[in-house]
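Reading through the structure tokens given below for one structure.
Only one protein chain is missing; all other protein chains are in place.
Chain nomenclature is as follows: A, B and C, assigned in order of appearance, with residue numbering initiated at 1 for each chain independently.
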Amino acid sequence: MSAAVRAEALKELLRKPFVWGIVAIVALLLLNVLKDPGYLALSINPANGNLVGNLIDILRAAAPILMIAVGMSLVIATGGIDLSVGSVMAVAGAVSMEFMKSAGDSGSVGVMLGAVGLALIVSAVLGAVNGVLVAYVGLQPFISTLILMLAGRGLAKVITSGQNTSASNDPFRWIANGYLIGVPVVFLLAAAIVVAVGLIVRRSALGLMIEAIGINPKASRMAGIKPRGLLLTVYISSGVLAGIAGVMSVGTVMTVDVSRTGYQLELDAILAVVIGGTSLAGGKFSIGGAAVGALLIATLDKTVLFLGVSSSATPAFKAIVIVVLCLLQSERVRGWFVQRRRSPRTPSAIPARSEEEVAA
Amino acid sequence: MSQELPVVQMRDISIEFPGVKALDGVDFRLFQGEVHALMGENGAGKSTLIKALTGVYKIDSGSIVVSGQESQFHGTSDAQAAGISTVYQEVNLVTNLSIGENVMLGHEVRGPFGINWRATHKSASAALERLGLGDLDTHKPLSTLSIAVQQLVAISRAMAIKAKVLILDEPTSSLDANEVEGLFRVIRSLRDQGVAILFVSHFLDQIYAISDRMTILRNGRYEGEYATRELDRRTLISKMIGKDLDTLNSLGGNRRVDKRDHAAEEPVLIAQSLGRRGAIEPTDLSIHKGEVVGFAGLLGSGRTELARLLFGADRPDQGAIAVHGRRVDLKTPADGLGHRIAFSTENRRDEGIIADLTVRENIILAVQAERGWARPLSRKEKDEIVHKYVTALNVRPADPNRLIKNLSGGNQQKVLLGRWLATNPEVLILDEPTRGIDVGAKAEIQETVAELAESGVAVVFISSELEEVVRLSERIVVLKDHQKIGEIANGPGVTAEQVVDIIAAHGVDAAADSGLVDADDDLRSTDAAHLPAAGEERA
Amino acid sequence: MTALDSRPPATTTRASGFAGVLASLRRVITSNPSVLPTVAAITIFLAMVVFGELSYGRIVQYSTLSNLLINNAHLIIIAVGMTFVILTGGIDLSVGAVIALSSVAGVMLSNAGWNPAVVVLLMVLIGTLSGLVSGVLVQYFNVQPFIATLAMMFLGRGLASLLSTVPERLADDSPIRALGTQLKIIDGPKVNDLVISPGVIIAIVVVLVAFFVLHRTRTGRTVYAIGGSENSSALMGLPVPRTKVLVYVISGSLSGIAAVVYTSRLGIAQNITGIGWELDAIAATVIGGTLLTGGFGYVLGSVIGALVLGLMNVLITRDGGIRPEMTTIITGGILLVFVLLQRAVSKKRE
Partner (left out) sequence: IGLAGCASGDGADAGGDSGGDGDLISVGFVAVGPEGAWREANEKNIQSTFTEDAGYDLKYAPATNLDQKSQIDAFTSFVDEGVDVILLSATEASGWEDSLKRAQEAEIPVVLLDRGIEPDDPSLYVTRIAPDNIVVAEAVGEWAVSEFPDGANYIVLEGPAGVGVVNERNEGWDAAVDGSALVKVAAQTANWSAEEGKSVTETLLKANGNDIQLIFAQNDEMGLGAAQAVEEAGLTPGVDVQIATIDGTRSAMEALAAGQLSFVHEYNPLFGDTALDVVAKALEGADVESYIIVPSTAFDSAEAAESVLADRQY
């Protein structure tokens, strides 16, 4: 009985879109193991009892991407996109660094809380700007967030007057570099936030409504959903999550690099979301999938370094991984169709759009 | 007829979707110069058969022979190239382009400088003209047309393509008698020119009026092929449903006669000079508890427009609405819902279903929206609601975890009805609720409406099928040219023909003698006193 | 646009002069509200020109206007390609990287002694090929356009870097440089000349051809239809798969052409050329009134969009007093004002 249930669960799992993301992670790790058999080894640093190893590095690197990917998956589910996350990260980083620099006390938890709090408030405001432009003014999400992507980086520069501000604050540094029961704090934090967002979205009706808006905004409105408030909420969430990512990111070196912090990370986030099986056209989304996507991207970045792929070949290497992954995923779709013997003639013409593919 | 070779011959066709055998060994033949009706209940597999023929779906087994050639098409364009022109069940046009372009897309008239737009629009006009739409401005965006007119445009498009085979999947589902008559004229003339026509409809009158032969499907299985004149209605129905005739006795005829005097009760909803420029002239209206009010009118008469204002789907630019005597401002559908008004749209695909969500999610959506996202329905509540309406409305397949887009058109309609019933509305506005619904289910829905009214719900019932409106409603609001021209208190003497006459006569001569209550008189009950801040206009 | 080019001439002949133009414009707009954002874009562009002339001067002069075209010819070309893709509801992020790849490869081949005509053809074909790959990924492997073209962006950039990470200089005597020569039409004082370059002519030809294809061929109308509803288009029997691949091929090929135009003007090619140009092209398209969800928009609008971006940079430069950290804020601010105005105008008149 339980075996049958387990087999059923496995089958269900295999049908999830992000399974290929996991496969890709495993494949990349294997590639690393081929180069160095000890790649996966974890050791314990005798000095402080922390886990040390390449896998731990990957988890740490994944944390900020996880944050923005989760926010991005909500935004994308509504049929939007948030290009400003990278810039919001820079702003959050700039705000917190400036705050700590002027506060000065390098050991104070209060200063850390103040810095983080301020950073999150500012990023929430930026998210709200996106939300208002999209939901109330009615601009296209791509262009509204593109505007904030440009302006946000400028804002970060204004905040630090163009400097790459550094500060020292041990609790803040601990968030990004510290360990708790041997595991990096950032990752624990990121994992906790992912789970929390997942629970909030799926336990409440938020997820359902976001999906409804993303699939068919007109029909959702007719069903009594008020899209504006929801959109605002979603963009604010994305902003706040980007703010957290910014804090994590600048915390690693305790310096905000106004032109580099979060640079082009929006692409990583979007990639993560798509690898996780969410369609950019909006609708059904998967937070777990986005998390897998984020882990894959972190693994890919680290693999490129570990294998010593030359800087100039790195983009090509990434491109190949993405293309292979996409092909695998689409093969999966086909395999699924063959297996189920359900074969629409126009497999390509099945975008998950509201007005489309409605059986008559 | 049967001695010649069929233009289309499908043998032993099977198609299986995950969990559903949509077609199971179906045979089908279509001859030149005939109108062939494809009959079956909702979900019987009619649309699937059509999609199999035109290459939208790949068949799992069987063979298709078109004009003597084994053919399995790779999509509609292939089928068109082979002379098969199709109007699918849902209107498949592109709303971002003009009417004329929609008619002519892919067949534009070309000259030395590319497409000759003048000639193209002229051909489009000519094609539309055949269905009586000659006065449409073909340059206007298609999105300005009501769904019914869009359906006519889609048919015009199919007819503009010179084809050997014309397939019409429920072309008349939102047309009124006039349009249907116009369509039939054209179909007959095409038939006489030797075109083979495949026709699907749930209106038996239409089937008997137009078809020569019919093929009946039941549950994806082939039931038989018959000459229309050899098969009487009752046999047809029993073959479609596969049940004994007794079950069908409830069909038709059971008109609501237990008229109560609603005027004495306080109206649930009052509209006073409610209007919106370009859509509906200022209108007064009152709807009482437990009453069924029908809206009658021709295509584009403004029924949908008025209903949308009553719900809050559109904002009026003048007039006011009161619910239970209290003045309300309905800015969005959410406001309407908040005042226990529900509105089931005629545009099922664009404004009704959320295609990629399951039946379950589609049903609970409005209830959940009303509660807000922070107070989710518990699993048990959801199950109860979903179970209740899937069973009550006989949604098939009865699996609530299926994506709604994979349901047949009629079943999608039932799910939407369930969505609105689940909100326990006080006012239920049904715009073409029986569109695309089979005979059996139609009777069930009518029954449901009657029961709802009995239990005190005020129902607004809009349908292009006048008989249905007359049969069901106690009061009929007649609209013409975006204007309410009067109300009829329904009674045993009132027939659909009379209503048609009233509409036709209006503006020609005074219509008061045909049982029409003057609109102003009727306002006795909707006394201005009920409206606080009455007369306030937001023009 | 059907309305634009299919109005019966009667309406235009009857009208005369400026009032007539206004009247026929109004007719076009009322019968087809989707031209509104584009009309708004043109209006705001003209207002920007006037504003710039009044506050900084020397905007409305031969050299500034010629250079606006010359410096943005390649942007106009890729914006046109982008318009095709976006009209179908897709997106092409690879244009900048494809330009880098195509120009680096082209210059290296040319310096290796290849026939310049062949080199130019190859440069365009590199674009075509990358567009074809994107299109096939999108159409036949169900990869989302954003991702497929993002992969092509990485690939193009990577291949360009693998070819060379140093600037590749086109030989001084290379005939390809001829494509970058500027032809003086009116020789004004000092450098205030009315000049035109082959690149500009190419851009104009591209725009005209694109306009013709989009509005006067079935393929073009199919592009719009797909943007309206891909599924409906397929059910209407339109050649959806072919057209969808085609738009990426067009965008890719135009990137190749843009690479030729840009490289011949500068005489160098580099692997880091064109970073962020895809965003410029998308912004130009959107400013011009094209909806990113597809189905609505005009190439003419995208041309205006490209010029707006160019003019915006000129104005910021002319001002010269902007603090470095403020420049992106101001760019963003102007963009915002632009789209807000556009939105307000379109909404009011609707």
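As a working rule, a contact is a pair of C-beta atoms (placed from the backbone, for glycine too) under 8 Å apart; a residue touches a chain by one contact, two chains touch by 3 or more.
Since this is a predicted model, take the numbers as computed values, not measurements.
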Missing chain: touched chains present in the view: A, C
Of C:Y56, C:W114 or C:F212, the one touching the omitted chain in the full complex: C:Y56
Residue of C:T165, C:T219 or C:T293 in touch with the missing chain, whole complex considered: C:T165
Contacts of chain A with the absent chain, listed as residue ranges: 35-36, 45, 47, 53-54, 57, 61, 157, 162-164, 166, 177, 249-250, 252-253, 255, 257-261, 263, 301-302, 305-306, 308, 310-312, 314
Residues of chain C in contact with the chain not shown: 51, 55-58, 61, 63-64, 67, 71, 161, 164-167, 169, 180, 182, 190-192, 262, 265-268, 270-273, 275-277, 310, 313-334, 336-337
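Definition applied: only the chains that are shown with their structure count from here on.
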Pairwise touch network: line, ring, star, complete, or other: complete
Comparison of B-C and A-C by number of C-beta pairs in contact, larger one: A-C
Most widely separated chain from chain C, with each centre as the mean of CA atoms: B
Interchain centroid distance [CA atoms averaged], chain B/chain C, Å: 44
Approximate Å spacing (C-alpha centroids) for the pair chain A, chain C: 31
Residues of chain B touching at least two other chains: 56, 75, 88
Per-residue multi-chain contacts in chain C, two or more chains: 229, 231-232, 234
Chain B contact footprint on chain A (complex, rising order): 203-206, 208-209, 211-212, 215-216, 218-226, 230, 283-284, 340-346, 352-360
Of chain C, residues touching chain A in the complex: 137, 139-148, 150-155, 157-159, 161-162, 165, 229-232, 234, 240-241, 244, 271, 279, 282-283, 286, 291-293, 323-333, 335-336, 339-340, 343, 347
List of chain B residues in touch with chain A within their complex: 16-18, 47, 51, 55-58, 60, 73-75, 88-90, 169, 313, 332-334, 336-338, 343, 345, 349-357, 361, 365-366, 368-377, 405-409, 412, 419, 423
